[in-house]
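Presented below is the structure to which this report refers.
Removed from the display is one protein chain of the complex; every other protein chain stays in position.
Moving on to chain A:
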Amino acid sequence: MASIDSLQLHSLCNLQSPVGRSKLQIPSSLVLFRRRHKNLNWVQVQTNQRFVCKSIVDDESSTPDEETQNTQNDDDNEKEDDVATTQNSNNTPSDSNTSISRFQSMITTITIHSENSISRLRSMITTLPPVTFLMKKSSGNSVWIGISIVATVLLASIRAYAIRKSRDNRPAGSVSDLVRRGQLRSGDRRGISKGMNYEDPFNNPFVKLGKGSSTVEMCGKVYKLAPVTLTEKEQSVHQKRRSRAYQWKRPTVFLKEGDSVPPDVDPDTVRWIPANHPFATTVSDIDQDLAQNNVYQKQGVPFRIRAEHEAMQKKLEALQNEEKLNNLGIDSQNARDFQRPYKFSSKLEEDENVQKSSQENHNDNSSSEETHKS
């Protein structure tokens, strides 16, 4: 069955027969193909210089010639479905006739090609041994094949079930689980590492010396070895060369650029440090003896921490002394009375009122007492 599905040709296009793979170029100004589901005959409509082509060859009994005739003699009932509209409506009837005849010949060749290819395919298929025959031939083993397939499926399902079960049984939140989830670093990285027992870096499963000591195998790669030929004499020659080439004394005095060299200093041992050096400075505000003692200190509170602590202690003591002195001058009862209004500012008025009332009461009481006495 040939199938040309919705080929809308607006320019010169390649029409490929899916079976024969033969490419044909058809002027797109002529035709527009659309798929037709019902009838599979070629239809040509000549009314109003329009024609319809249906390319699906379903009827095997009909020859290509018959098909073309059918397409010419087909009725106009299917115009609405299968429309191939000529783009150039100004063509003369003779031109259109010639183009139609050319097109018909092309279509014929297509169908012939497709027929040939189909027949070739059929012949090829018939030459192959039938599958059923092969199946019949090995019918004795088919039971075992079936059993093995079933067993494989069964094993796979059991394995999947076991894996799932073991995963479910693994306690969530365990160290291994945390490591697996990336929450925790593995044992090696946390400092809990198991030892690996092998001899030494020169004789282990990853490093093996070859026969005759001319090769060495490291990490699965074999390397050729060459002997080192450097002698002590050559080494001393190099040392002499370097001692001649590089006359150098380790700098011991570091001066800022622009400073003058002190009189008792060898100029070769002076190192000039630029003033804007990013991490070096010539200014030494550290007391050397003190620094040395700090380095040598084995235990106890570090010097500066202790010094800061002592300074703070002294300050605190001074403050406390001052407070004591102040306290000595002021009567605590009076001070409390004096401070009270500041502390309870919201209750000040109430207190005042209470005090006033109490004083009044007191006065009243005293006056009444006086009157009683009198």
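FYI, contacts are C-beta pairs under 8 Å (C-beta built on N, C-alpha and C of every residue); 3 or more make two chains touch, one makes a residue touch a chain; residues count from 1.
The rule is simple: contacts and distances are computed from a predicted model.
Among the names given as "CobQ/CobB/MinD/ParA nucleotide binding domain-containing protein", "non-specific serine/threonine protein kinase", "PinX1-related protein 1" or "KLTH0F03432p", UniProt records the absent chain under the name "CobQ/CobB/MinD/ParA nucleotide binding domain-containing protein".
Checked against the hidden chain, the listed residues A:Ser101, A:Gln183, A:Ser214 or A:Gln313 yield one contact partner: A:Ser214.
By the touch criterion stated above, the residues of chain A touching the omitted chain are 187-191, 193-203, 205-207, 209, 213-216, 218-219, 221-230, 232, 234-235, 237-239, 242-243, 245-254, 271, 273, 277-286, 288, 290-292, 294-300, 302-305, 307.
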